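Only one protein chain is missing from this complex, and each of the others stays in its spot.
Coming up: subunit A.
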Amino acid sequence: MSATEVNGKIEYSDPENRNALIAVKSHLIAGFLVFLLMMIAGFTMRAAQGTWLEIGADLFYQIMTVHGVGVVGAAMITSTGVQWYFLRQYVRLSNGIFWTNFFIFLTGVVLILGSIFVGKYGGAWTFLFPLPAISMGAWSNGAAALFQAGLLIIGVGFLILYLDFGRAILARYGSLARALGLTQLFGKEPVDYKHPAAVVASTMVLIVNFMGIAAGAVVLVMGLINLFYPEFKPDALLMKNLIYFFGHVVINATIYASVIAVYELLPRYTGRPWKTNKPFYAAWFAIVFMVMGVYPHHLMMDFAMPNWALVVGQVLSFGSGIPVMVVTGYGALMIVYRSGIKWTTSAKLLFLSMFGWWAGVIPAILDAMVTVNRAFHNTLWVPGHFHFYLLLGLLPMLIGFAYFLAGEGDSKEQPKATDKLGFYAYLIGAFMTSMVFLASGASSIPRRWAAHMPEWVSFAQVGTVAAALVVLGMLLFIIRALVSLPGASNPR
């Protein structure tokens, strides 16, 4: 059996495959360019907090808004590229729909950039009611509406794409439960070790993102109505619940979409298959509910929240991610152990992502404890968690996949010096960025503040150096992607 042999792959015509490859590369390149710009935005904010750069508070909050929404958008479009690349091998997906989502996404990005840098919207990605409508002259209602309309349009594009995923999965497997492996888990069908992990993960992502984006579609329109009809004042707590359900699910799902790269590529590099089994199905089934149920850990400081919701948020946050991380982390260790794997940059990045995913969740679990949350939630501890998770967990999966697609995984050549420099600059920078944020949080430095007190400045300055290293690493990765990706043929 070959390392990646799984149940019946779908055959496409050569023009379809060529077009699909161009589409995936476009997603990766667009996503990485946005990531790089957002990293430069992050560097700018840290330099401003560290008093090395002088920018006005209004511009700081505009940059903060674009950084927050831009990273989530880049994570979504790039991880979707990874997910689509592998999923289309097992179910028949439409190239046209994939491109449609891409162009709808770009349209939404233009609207959002216009709202922030032309309309001066700086109310953060969270667009929490009633802030967008009460800017006290910092931005107009039109700018806030444009921001929310941009998000809404992006959501519609992704819903169209997920409908295509759903159609294709249902056409092949009959029900999402079967695609998730539940019929095997509950003994209605014999266990099929070759049931594709990409299908299981994609089904989970499809379910949770569908719910998350549907909630977003409702809450964004309610926010728009409030902007133009201020007499309508929706329940602020319900709005916040829906916004965080939407936001948390969407960003969380990007890592579950990208982990498909680990399931598909590590077996190629180690020569050992990644077999799906009952614990694997059980873990992915559990995570469907956990990803949707953990968001109340963002609302622990809202005293009006029902106690039971906070208890559920705390308990699920403790367990969230653990099932899939255990089966994936343990699985990755087992197939790498004594496999004689060649440590290409792609393999190194994919393995690093396992560490980033595991370690990055620890600060989140700490913050999800009500007593810790009261002290930590409005500090830089929280950016510390998600920068760890995204810089060292998500991005290595995405960049690792890009290296694979550029042909690095199959070539005999040794990693280039620039690749090594990029890898270590990125690794050290990302680790430092996250740890400085965590240390700042532990020292009670608040988050989302444009100006820092003199006692906090040294933290921001170290953070700026760390951010510069991340930008350097990413820049080298992107140059490599821009040089190698466009001409690379589809790896076999």
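As a working rule, a residue touches a chain if its C-beta (ideal position, glycine included) is under 8 Å from a C-beta of that chain, and two chains touch if they have at least 3 such contacts; residues count from 1.
The rule is short, and it goes like this: contacts and distances are computed from a predicted model.
For the chain of the complex excluded from view, the name given in UniProt is "Putative transmembrane protein" [choices: "Putative transmembrane protein", "Branched-chain amino acid transport system permease protein", "Carbon-monoxide dehydrogenase large subunit" or "Dipeptide/oligopeptide/nickel ABC transporter ATP-binding protein"].
Within the whole complex, the absent chain has one touching residue among A:A177, A:A282, A:I341 or A:A488, and that is A:A177. Checked against the full complex, the one of A:I225, A:M301, A:A375 or A:V483 touching the unshown chain is A:I225. If you put the hidden chain back, the residue from A:L21, A:I55, A:L113 or A:A217 that touches it is A:A217.
Counting the whole complex, the residues of subunit A in touch with the unshown chain are 94, 97, 156, 159-160, 163-164, 166-167, 170, 174-177, 207, 214, 217-218, 221-222, 225, 231-235.
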